[in-house]
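Note that this complex is displayed minus one protein chain, with the remaining chains in position.
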Amino acid sequence: RRGEMAKSTQLIDNEVFRAYATYAGIVLIKMMLMSLITAYFRITRKAFVNPEDTESFGKGESAKKYLRTDPDVERARRGHLNDLENIVPFVGIGLLYALSGPELSTALLHFRIFTGARILHTFAYLIPLPQPSRGLSWAVGYSVTFSMAYKVLKTVWLL
Amino acid sequence: RRGEMAKSTQLIDNEVFRAYATYAGIVLIKMMLMSLITAYFRITRKAFVNPEDTESFGKGESAKKYLRTDPDVERARRGHLNDLENIVPFVGIGLLYALSGPELSTALLHFRIFTGARILHTFAYLIPLPQPSRGLSWAVGYSVTFSMAYKVLKTVWLL
Partner (left out) sequence: RRGEMAKSTQLIDNEVFRAYATYAGIVLIKMMLMSLITAYFRITRKAFVNPEDTESFGKGESAKKYLRTDPDVERARRGHLNDLENIVPFVGIGLLYALSGPELSTALLHFRIFTGARILHTFAYLIPLPQPSRGLSWAVGYSVTFSMAYKVLKTVWLL
């Protein structure tokens, strides 16, 4: 039992892996917060999609009017989907990258820039800031993930 | 070669990691089944989105009428997207959590509650059950993932 525990903590003792776990944790939590923002807009704008969600507003026609789309709800949902499309590849490729033996300073640079870019992207999407704020923050995060993928494939390539 | 094999199985010999792999496997399979449920509703309700999918129903106008949305199809799709938004963070954060050296009993508690909550969520969404069934099952799974993220960040924090 003791030996097993020791083995299991080896990876977590590695500094690059700890850095990965920190930033992957932060961006995954950031992505999860999009659910709360969408729920906040659904409730304050009274814009729902499931009939069972409007039953507390009354029966029949009086509740049906809350089954509608709202620009703020849709904007938060697009921000959430964009997170899924970009943060999920970061988490997957970042894990392989962290295991491919990069320098700690290089790895931290990648993780920090990605995390900063995605937080900026969320503000640019929700406020919204004028373009190209959202486009640029998206492109920066995208490029960081590609840079890590390049390092991974250079290291592990086994077709 | 032998030595490599031994190394590769170390992680899988760890009980917490085995528990993680079991429950991550179950919820990922559950998420994949949403594709089959959506396909089932598309075929039985004859509600498609791609013109090439309706060609077996004939040419021109007779096939075009099947390019439509259907409430059951849309409901299954929303359940699938909700799984992506919640099960993907669980799988990512859960892996880091399993490697952060938690007690087996605590880890099993987290994994079991999350898995049960997400299965309930799917039934609450598809049947549908009256609210707050779906809302509560969502909130339980969400809280479990946050609890794991808190443990991960407390253990690995390296900004």
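All chains are identified by letter, namely A and B, in their written order; residue positions are counted from 1 within each chain.
In this text, a contact is a pair of C-beta atoms (placed from the backbone, for glycine too) under 8 Å apart; a residue touches a chain by one contact, two chains touch by 3 or more.
Only a predicted model underlies this, so the values are computations on that prediction, with no experimental measurement involved.
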- Task: Over the whole complex, note the residues of chain A touching the chain we left out.
- Result: 10-11, 13-17, 75, 78, 84-86, 88-89, 92-93, 95-96, 98-101, 128-131, 134, 142, 145-146, 149, 152-153, 155-159
- Message: What does the interface between chain B and the hidden chain look like in terms of residue numbers?
- Response: 4-5, 7-9, 11-12, 15, 17-19, 21-22, 24-26, 28-29, 31-32, 34-35, 49-50, 52-53, 55-56, 80, 84, 88, 91, 95
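Everything below uses one rule, namely that only the chains that are shown with their structure count from here on.
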- Note on the structure: Rotating chain A so its CA atoms sit on chain B gives an angle in degrees, to the nearest 5, of 120
- Item | Chain centre separation in whole Å, for chain B relative to chain A (CA means) | 16
